[in-house]
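Inspection log for the structure reproduced underneath, given as structure tokens.
Missing here is one protein chain; the remaining ones are kept as they sit in the complex.
Lettered A and B in written order, each chain numbered from 1.
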Amino acid sequence: MSSKTPSRLTIHELRSLIDKGEVHPRELLDDLLDEIARLNPTLQAYITVDPERLRAQLAERLRQEPRGKLFGIPITVKDNLCVQGEETTCASKILKGFVPPYHATSIERLIQEGAIIIPRANMDEFAFGSSTETSAFGVTKNPWDVNRVPGGSSGGAASAVAADLAIAALGTDTGGSIRQPASFCGVVGLKPTYGRVSRYGLIAFASSLDQIGPLTKDVTDCAWVLSIIAGQDPRDSTSAPVAVPDYVGFLKQGVKGLRFGVPQEYFPTEGIDPAVRAALEEAAQVLERLGMRRTGLSLPRTPSAVATYYIVATAEASSNLARYDGVQYGYRASANGSGSLMAMYERTRAEGFGPEAKRRIILGTYVLSRGYYDAYYLKGLKVRTLIKQDFDAAWTQCDVILTPTSPSAAFRIGEKLNDPLQMYLSDIFTISANLAGIPAISIPCGLTPDGTLPIGMQLLAAPFDEARLLRVAYAYEQATEWHLRKPELRVAS
Amino acid sequence: MSVVSQRDVQQVARLARLQLEEAELATLSSQVDDILTYVQQLQAVSTDHVEPTSHVITLANVVRPDQRQPCTNPEEILNIAPARHGQLVKVPKVLET
Partner (left out) sequence: MDYESVIGLEVHVQLATETKLFCGCPAAFGAAPTSQTCPVCLGLPGVLPVLNQRAFEWGIKAALAFDCQVASVMKFDRKQYFYPDLPKNYQISQYDQPLAHEGYLDIVVRDVQKRIGIQRIHMEEDAGKLLHDPQAPFSYVDFNRAGVPLLEIVSKPELRSPEEAYQYLIELKAVLEYLDVSTCNMEEGSLRCDANISLRPRGATQLGAKVEVKNMNSFKAVKAALECEAKRQATLLEAGQRVPQETRLWNARTELTESMRSKEEASDYRYFPEPDLVPFVIERAVIERLTNTLPELPARRRQRLAEQYGLPAYDAHVLTQHRPLAELFEQTVSQYPKPKPVANWIMGDLLAYLNAHGKEPGEVTFQPIWLIHLLQAIDDGTISGKMAKELLVQAIEQQRDPEQIIAAEGMRQIVDDGALSQLVDEVLAGHPKSLEDFRHGKQNALMFLVGQCMRRSQGKANPQQVTEILKRKLHVTAKEEH
């Protein structure tokens, strides 16, 4: 029996303890709520938490028959996943008070397995960001250093998992928003293949790039959650009719003989922290010691990825955000002065959206507008083809690809906020996986020299090859102890 | 040499139904200009005979049967509307007709 309190355990550990009767779900939820009460005011991982509602939800779930794989286990969800009956705002003022009348498919699947849903994990507004600093409801802190960002846009979820304010979480990833916060917070984060998990109920940022994925304490939990949320959904035309393998069952298959590619473009001479480079080199050696073969690789279109992404993603975002206009739900600007419809639209959106959202709406609208479509959007879609082709070619040479998740460890709060382009450029290693639609995972692989901040490594695989990805990640994790390192949490005085 | 002027940004804002304050406009225009300048690098990438990728997954013909599903209770919809008029959603008058 673990000496840790229940909130510090993983799903797979808790499953066993709950089934044996050694931990009761009520105990688990209470412990979690206590920790949240203690640390969330500092970390602001959650926008708000309603303990009474959660306890009522638990009571209801305990009556559910038959018992599912997540029976009694709370799962935290990012504030852009629709939870029926719960305020869901994408951390934006413009959706304040919006209560969806339906569950996202992923949420439904978790509930079917008996999970208790803890909503409102903080995020960058509408998932626009890499630091969770653009939320309209507060800045989330990195539990490893509260003066630093947890990464974004799933910063709340990552911070919560790292600080044991969540057992596991669902985040979303459009350009790295699960993986980068996972690496900044020292947890595991997976972006599935595009189409692996239903997007129904995910409040859209960029429809051709978004995916929902797990943020967890270890790779086993990641496989657990993925196996529950993956699979075709008739409500999502872009969800794939591909069978869901037994991800958990395949974890221990071993990795001897598998090849890992090391793309030169992801290890530039400049622009990557020496600590990150060193950690990745060590990780490569671990993989070799496990019996994997390293191969050199080139993904020549990598330098075009950020530009391509910021054209395609903002274009789709500007369109997806057009519906936030004060007509049917959410925020509507009050009619002082001109009571015209135009004024209502313009002021609602001016008052409801934050600066990053406005930036992306302007960019996206521009690249789609008459006269610019061909030069920007169409061009972007063509370069996207080339980026995807780089990866298609890569799979003939290797089974997985190893890269850093981020050029650096967590940066300081406020450090990049005033230079959007710099913020965008920090997504360089994660972005291509979204453009190509391939699965990618970030797992902890080291700490900065002073031992204060985690460093993450990223593994990429071919479409629908999550089983292989998880298996390599698992083998690495089990051969090292990075996943057992936890932040020293100090409550702000 | 800037790619977009403040006037351009103001026009785009209009298209996107976003009202921008003077101060905002200046900062935003400068930032948008930086980003657009950066993304212009794609012009140098050769894409002759390259097909655009709109969908990164190769699926086609996803359809559903023409069968009824339950509708949402009107009250659930009207209760979350910022303004209602009986069973209808209320907005400031549309002037074009």
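Convention: a contact is a pair of C-beta atoms (placed from the backbone, for glycine too) under 8 Å apart; a residue touches a chain by one contact, two chains touch by 3 or more.
Keep in mind that what you see is a predicted model, and the values were worked out from it rather than measured.
Only one residue in the set A:Glu35, A:Glu86, A:Asp221 or A:Glu316 touches the chain that does not appear here, and it is A:Glu316.
Contact with the chain not shown here comes from a single listed residue; of A:Ala91, A:Ile229 or A:Leu341, that residue is A:Leu341.
Among A:Thr42, A:Gln64, A:Ser237 or A:Ser298, only A:Ser237 touches the chain that is left out of the view. Residues of subunit A in contact with the chain left out of this view: 81-82, 88, 90, 95, 98, 100-102, 104, 199-204, 206-208, 234-238, 315-316, 319, 322-323, 325, 327-329, 339, 341, 345, 365, 368-370, 373, 377. Across the interface with the omitted chain, subunit B contributes residues 14-15, 17, 54-55, 57, 59-72, 74, 77-78, 85-97.
The rule is short, and it goes like this: only the chains that are shown with their structure count from here on.
Contact residues on subunit B toward subunit A in their complex (touch as defined above): 4, 8-9, 12-13, 15-21, 24, 28, 31-32, 34-36, 38-43, 45, 47, 50-57, 59, 62, 64, 72, 76-77, 80-83, 89, 91-95.
Per the touch definition, subunit A reaches subunit B in the complex via residues 97-99, 101, 194-195, 208, 234, 237-238, 240-241, 301, 304, 306-308, 310-311, 318, 322, 325-332, 335, 339-347, 349-350, 353, 355, 358-359, 361-363, 365-366, 369, 375-376, 378-386, 388, 420-421, 424, 435-437, 463.
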